[in-house]
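Below is a slice of the complex: some chains, not all, each in place.
Chain nomenclature is as follows: A and B, assigned in order of appearance, with residue numbering initiated at 1 for each chain independently.
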Amino acid sequence: MFRKIGLIAKQADAAVRDALGSILAVLNRHRIDVVLDVNSAEVHPTGQYRRVTDEELAADRDLVIAVGGDGTLLRAAKLTFPRKVPLMGINLGRLGFLADLSPAQAATGLEAVLAGNFSREERCVLECTIQRGDTMVATGYGLNDVIIQRWSTARLITLNTFIDSRFVHSQRSDGMIISTPTGSTAYALSGGGPILHPTLDVVVLVPICPHTLTNRPIVVASTSLIEVEIGVDRADDSRVTCDGNPLSMVKAGDRVRVTRHAQAVQLIHPSGHDHFATLRAKLHWAREPC
Amino acid sequence: MFRKIGLIAKQADAAVRDALGSILAVLNRHRIDVVLDVNSAEVHPTGQYRRVTDEELAADRDLVIAVGGDGTLLRAAKLTFPRKVPLMGINLGRLGFLADLSPAQAATGLEAVLAGNFSREERCVLECTIQRGDTMVATGYGLNDVIIQRWSTARLITLNTFIDSRFVHSQRSDGMIISTPTGSTAYALSGGGPILHPTLDVVVLVPICPHTLTNRPIVVASTSLIEVEIGVDRADDSRVTCDGNPLSMVKAGDRVRVTRHAQAVQLIHPSGHDHFATLRAKLHWAREPC
């Protein structure tokens, strides 16, 4: 059961205040021990709840609730997954793929979760390291994706890809997306990638605008070691991003190594959660069998 | 070790005669017990080898060798996988994704395999049944794919898809491809599907020319039960095919059920086989890291 809960919000605004208000009402009724992140604390400055830094947020919590959109949940996931703390998302604004409870559903959904009526879903996380000769120059994590892409240039970059030390291809393109199932409905989908069911232990490599038209998305095991070597051609014009955040510039000969992290994000949903219903709503698919 | 081998060939022609000749020379040198299918026997009518029907071909064999293209190997796979007999492909003509040994490599490759220098790769097989009310009206198997498609009509068909009894979508299209990793480089690729690594336990659902542009390929576990219900609209104009062979017409309300068969095809490759090298050759990717 969840007795110690952390709240993290997108920013301090009216919508967050209202959502936090109804969430805290439920949590108080259940006498839950609550801590707030900086943004949440700003709209609830009463001192009733302890305010913590991002680093402390998940420290001794049973559950973290992210209030915002998919972006807020991605940020919260970075804080919770290394400590194996489950995570639940309340979306403000448009329905998210990850933050899939609306403010109106928040109180009811939270009651269900506190009553033990929930499902727990593991979402894998990618660990990315950049190797320059014998030195590891950067490490990052992606719940959605790791992307190697051209940066501040209009010219194509060359990427040499290896899976478990086997050469796959040498590709000239705008870059490559290495996406989890979670990320498969984000940028990878815009790049032409398939939708991957969240429970699968796979990742997809999606080339971005490849010069060779037969360079297509490739799905491999998430436990594979994916290595992308930056080609000598214009290598200084490439950058690695994790979940949309720039990690590091890369140079010719650098190797970007990506594989599944040992810890997964644990997403909590009130019972009855239906991933396909979210897909139908977000992608304007027909709602009913015809 | 392989001591009893069956040979199956595409058709009786000069190329098959030459290839069979060099294969039989190796097998004789190793004193292998050999049987031939009808086509093979036709080009080797000496009576030295027993001629068997397709049904008997794999009956008591350790290995079956298919001589032809990917089509011949698909046909051979149907004979070998229920009996768990491994299968090896020699291609005539263009390099295949499955029959990936050229005639020139056949003798050397076969020597390697007989000496125990080989890898064994499991390729999953789809079992497809068509349910009409309480009756199962047809059963088929696909190493590449099961396809539900419009037939003898230019009008779109409506398909309602369910994964493990959950509704996914209702789609108007030319049809849907349910493809194994093996089939992901065949018709599914032309339909816009991703390349799936052969070792993955997944299948991909690829819509064919869907009316709704956001209907995209979806990758799910191969152990999922995929059900496609034929919509009432023009249902008599649809057909199910397995690996390109028509299985059955379908009617409104029929349910096409697809899931992974318990037995997999066991592909034998001489050691050193490299799936990505085949992809590079077939898809005109750059051959070397740049």
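Observations on the model:
Methods note: a residue touches a chain if its C-beta (ideal position, glycine included) is under 8 Å from a C-beta of that chain, and two chains touch if they have at least 3 such contacts.
Everything numeric here is computed off the predicted structure, so don't read it as measured data.
In this structure file the full complex is assembled from 4 copies of one chain, 2 of which are shown.
What we mean here is this: only the chains that are shown with their structure count from here on.
Subunit A maps onto subunit B through a rotation of 180 degrees [Cα fit, steps of 5, range 0 to 180]. Note on chain placement: the centre of subunit A and the centre of subunit B lie 36 Å apart, centres being C-alpha means. Partner subunit B is touched in their complex by these residues of subunit A: 158, 160, 163, 166-172, 189, 193-197, 199-200, 202, 204, 212, 214-221, 229, 231-233, 274, 276, 279-280, 283-286, 288-290.
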